[in-house]
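All protein chains of the complex are present and in place, except for one that has been dropped.
And then chain A:
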Amino acid sequence: MVRFDDVGLRYGSGPAPEVLRDVSFTLPQGSFHWLLGPSGAGKSSLLGLMHLALRPSRGEVEVLGQPLSRLRRGALPGLRRRIGVVYQDFRLLPHLTVFDNVALPMRIAGRAEAQLRADVAEMLRWTGLDGKAGALPATLSGGEQQRVALARAVVTRPALLVADEPTGNLDGAQARRVLALLREMHRLGTTVVVATHAEGLVAEHPAPALRMSEGQLVAHG
């Protein structure tokens, strides 16, 4: 479950303007939501709060049943490991192979090497990257990099999956394939939130949506 209660966010300190204002909503566990809105509306910022990369300037954020304001800093890593993130700009580590990039969250979580190989291999198969395990990200196409980012986000079977423009670099067929993977995660019980500009894709896959405009939530449902 994800709950925002009157959340405000400003970057940096001092009199910077709030990029998110008075945001309140609840996403039930196991739901699928689109996150829509024009560029600069605050979608990435909202997702950043959701996967604990940002802290709200005011209000309460509750993720996977944990209200952030009451968590010690030491409890955050454990919570973060239960959240998968597909970043708008991928953030693959350039010096690691596809395999090692996808294995990274499992290694951080302390999973044994022998155990993790099968899971990573399966995830690569699932995202159609079987032949690319040993490749470095720089040698991949944009679409392939996007799928590596997706594989890395879901390899630990997170309880919450947050995807920021996961189809941004993809043609229609590729985009549909990525979306099918996201819906599959949802079907397996993961709470999924997908930010996108691709209204066509949204029309093909009707689901509840959070609609943002200028830092505020203008529609929910």
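What we mean here is this: contacts are C-beta pairs under 8 Å (C-beta built on N, C-alpha and C of every residue); 3 or more make two chains touch, one makes a residue touch a chain; residues count from 1.
One rule holds in what follows: contacts and distances are computed from a predicted model.
Its UniProt record calls the unshown chain "Cell division protein FtsX", which is the correct pick from "Cell division protein FtsX", "Fe-S cluster assembly protein SufD", "RNA polymerase sigma-70 factor, ECF subfamily" or "Carbohydrate ABC transporter permease".
Taking the complete complex into account, A:105 is the one of A:59, A:105 or A:137 that touches the chain left out.
Considering A:1, A:64 or A:96, the position touching the chain not shown turns out to be A:96 (whole complex).
In the full complex, chain A touches the omitted chain through residues 51-55, 74, 76-81, 83, 85, 91, 93, 95-97, 99-100, 103-105, 107-109, 117, 121, 124-125, 130-131, 133-134.
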